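What follows is one structure encoded as structure tokens, with my remarks underneath.
As you look at this complex, bear in mind that one protein chain is not there, while each of the others sits in place.
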């Protein structure tokens, strides 16, 4: 057939030379390549990351486990607008919105908040569309945490108890907002009181 | 100089040989994993015990406690017989390998060999060719098409390559004039020099033997009977539990035996360079008795033989993780049209050289 | 069994079978033969069917008389799902089509929507897309070629090049935040600019990869054991290949230099210099070599794109379709409205139909999109190259042995996700 | 990063029969458990994307062989761990079940990825909504596809199960009832 693009590069399959027909040169070449790797590995330069003891660095934009962020004062950012649920191609997010009552201003930033917010981690495909959809920068996919494997199916419905960012500054995601220890302490105290 | 050993000593040696064969086969699985890992820039098992050294034990215990299984429509007796046969024949052939020279305590001379028979080589061959029945029976009894294909492949492959293997050996026999493996070893010990080893006289024969050894042990590039990307598991597809473990062990015992035979036939067995000089040095300079010096040399020779064997085992694994495998018809063509003619040519060449007095 | 009788008989049967197949497209069944044949069920869980599909082979010993492929074992109803999802939610679907080269699928889909919406993407974004797509092509070809090695029994080469794939995953992770199912890019451009780390990783990789690739070639290209396994195995002529709708490396191996990148350049492919490798016989070795050479050509393209990466925005200035930056959403009412509209899928898509194709890992990956102006496609049809060319498989393996069938299968690079959609 | 390594797992109280008679175990049982845990030969039932991530797990960077699991047994008879990776369509479901039935005891099942666990984004007429509808699943690994780290985590959870499991569990009435509820055997 004629050339369609004028950029064709014909790959000619050369017939085997006598040396190639004798098997051995190619075999020795292959053996020498693997032996090089053997010595490299034997001198402790394997590329393997010994996983539970060592962890490969993740990219700072890796899409890992979700977190519901708090703002600078420790209030939940989520306003239960439902955009993340709409944007989710797996339909993994469900939420129930509620009105913020008087006296809860320290807990929720907006007048509306999510009474319950659940992500079904088994359905979730970690595509990041919810993070992109959130107009309040409330839901984030953390780059340094992954959803752990579990034994039971119902354990994968992550409610607010597991999603909302903890107040402990040590436990925060690296992309999270770092509180000063005083802020954190104040926050923890406030959280401990019944709303 | 060699006395007939007592029956007790013989059984002890045989038990030890069996045990050592099994141990080596067991740790071959570990070695295979680690070597494969290193060849592939990986680490290999390192979580079962220190450096993963308990890995083979874990595998063995797991296999022993796994459910026994008989596929529907399988012939039960044959289904059990298959792996047993494979294992028994693999172990039997190691009985005649001369692992070391004699050890002398006073008037008692102990031979580091299971049984010394003057047809040792024939014994090895006879037993090894029986081994294929284990594979064939197992593959046939499984009542599975993949197993059957594997069994057919194993049968034709082993028979074809045994021919070339045997013929490459005839040249060795022509040089040595004996079938006893011990004799062949001792002949290579003249002055203890490496150039008395048969490899120098028989390079071509060795290469043929090596290729055939790969085929006989069903190792890549000749692992067509199991060949997991084509036949799933080949002849052992339907086997579970320790029956499958027996097949795996049999393969490694075969590798061990093949390595041992190669070391004995071509690489001087338990001989090592300058062994007599070393003995004389101990006798003359250190004032040792001749017997104890000789015993030391025997022990060193034993270790040397094992070093050679391990070298070959490593080579088997190195090749396995490097080369692609043949296709069935290409394998047959290689056996019948290249190796057998080469082996015949090797016989003629050796004959000519012997007649010409160049080698003896 | 007399060897000659069987061989002769087999050859005759094979000839007849081939004839019959050419004429009717029908695969002869067991009843058509008087010989005693075995039926071998290859798949769906056979190790060599890396994805999931079944071939029921009629065998005479180890020789294949006929094969009947059955597919659909991971049919996921992409086209039906796509009719219920807004445009931007279809990107995760395309990820999972040819999962070996997700970014190509992503970009192809974005370009289709951009064509429909009439959005022009700035040059920088186009070059960024080219880099991502060529990276994907390399990984796709790497996995295909190294799996061919695995299927011929050499596992180690696979692990060597898979390390390179890992590095590409790292680059993906820096670009978009995921390793395999990338969900990369947005309608109108990329979702973020290349970070410095991404560029640095890419440059490092471009330096180290050629050596590994050379090593891989040394292990396979001229190794007789490998060549014996693949030369003249599973050949197909250019005419038959075209008739079967082959595209991509498999067609080029048969000698037709059809490449969407050169014929209908998209995303600035006309700016780059590259050659289109073609084979001669269309056999497994040609397919292997074409893919090998394409890896080198892709490297060339990446190098050019990286050197000439233009400055400028990484997305189109199209507030109706491209999400505003988060900061603007907090402050700017207009941005907030757009944000809501885009996420709810209420963008003003024109009524119309558009076909756009890109050169995927396996050939022409086409998107036929019919829009009725609603928030979802009215009909979205994927032209999946695997689906189209896999039907030639029985014709390619008839008369060869089981081992040949396996290597032919892996050299065709049939990706189950793309096959079954 | 320390929190990645120890996921907050409800430690093994889940599987039936673990607390049955003789669990507080003889040393034989613990030895067997250790052996089984360190020699889980997987049957990679890879249908789609997750299969590629499994290859990455087998690859040099992650090296599943460290856990003693690098020998993939494509024959179900020899496998200990069925790793279902990727979408299971309704057309495929009977085959998964058949493979599970062919496996010899003890056998574990690891569902890898959103599709195998729950159907994931493919909530469509042709996709099985989670393989636990046809076979009992021991460990779920979320993600689409999960990172190899998560797969290794999942493997370690299976090892936890294997280590603490009584040898007699497989004969326990609870286990038989579990299988019966799936209509297996």
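Points to keep in mind about this one:
Note that the chains take the letters A, B, C and D in the order they are written out, and that residue 1 is the start of every chain.
Following the convention adopted for this analysis, a residue touches a chain if its C-beta (ideal position, glycine included) is under 8 Å from a C-beta of that chain, and two chains touch if they have at least 3 such contacts.
Convention: contacts and distances are computed from a predicted model.
Remark: of the listed names "ABC transporter ATP-binding protein", "Nickel-dependent hydrogenase large subunit", "NADH-quinone oxidoreductase subunit C" or "Cytochrome c oxidase subunit 2", the one matching the undisplayed chain in UniProt is "NADH-quinone oxidoreductase subunit C". Partner chains of the missing chain, restricted to those shown and counted over the full complex, are A, C, D. Among the residues C:42, C:56, C:295 or C:392, only C:392 touches the chain that is left out of the figure. Residue in contact with the omitted chain (choice from C:218, C:264 or C:280): C:264.
Touch with the chain omitted from the figure is made, among C:42, C:90 or C:256, by C:256.
Screening D:48, D:118 or D:166 for touch with the missing chain picks out D:118. In the full complex, chain C touches the hidden chain at residues 24-27, 71-72, 75, 77, 79-81, 83-84, 115-116, 240, 242-245, 256, 258, 263-264, 352-355, 357, 364, 366, 368, 370, 379, 381, 383, 387-392, 395, 420-421. Although one chain is not displayed, chain A still touches it through residues 2, 4, 82, 85-86, 88, 91, 93-95, 120, 122-123, 157.
Of the residues in chain D, those that touch the hidden partner chain are 90-91, 118-119, 123-127, 129, 133.
Methods note: only the chains that are shown with their structure count from here on.
Shared contact partners of chain A and chain C are B, D.
In this structure, the chain pairs A-B and C-D differ in their number of contacting C-beta pairs, and the larger number is found at C-D.
Averaging C-alpha coordinates per chain places the centre of chain B 38 Å away from that of chain D.
Averaging C-alpha coordinates per chain places the centre of chain B 46 Å away from that of chain C.
The set of chain C residues that touch two or more partner chains comprises 46-47, 92-93, 95, 156, 159-160, 163, 181, 219, 223, 225. Annotation for chain D: residues touching 2 or more other chains are 60-61, 63, 66, 74, 121, 123, 144, 147. Residues of chain D touching chain A in their complex: 1, 3-5, 7-10, 12, 14-15, 60-63, 66, 110, 114, 117-121, 123, 130, 132, 137-144, 146-150, 152-154, 156-157, 161. If you check the complex, the residues on chain C that touch chain D are 44-47, 50-52, 72-77, 80-81, 92-93, 95-96, 99-100, 143, 159-160, 162-163, 165-166, 169, 179-181, 416-417, 420. By the touch rule above, chain B contacts chain A in their complex via residues 35, 37-43, 46, 318-319, 321-323.
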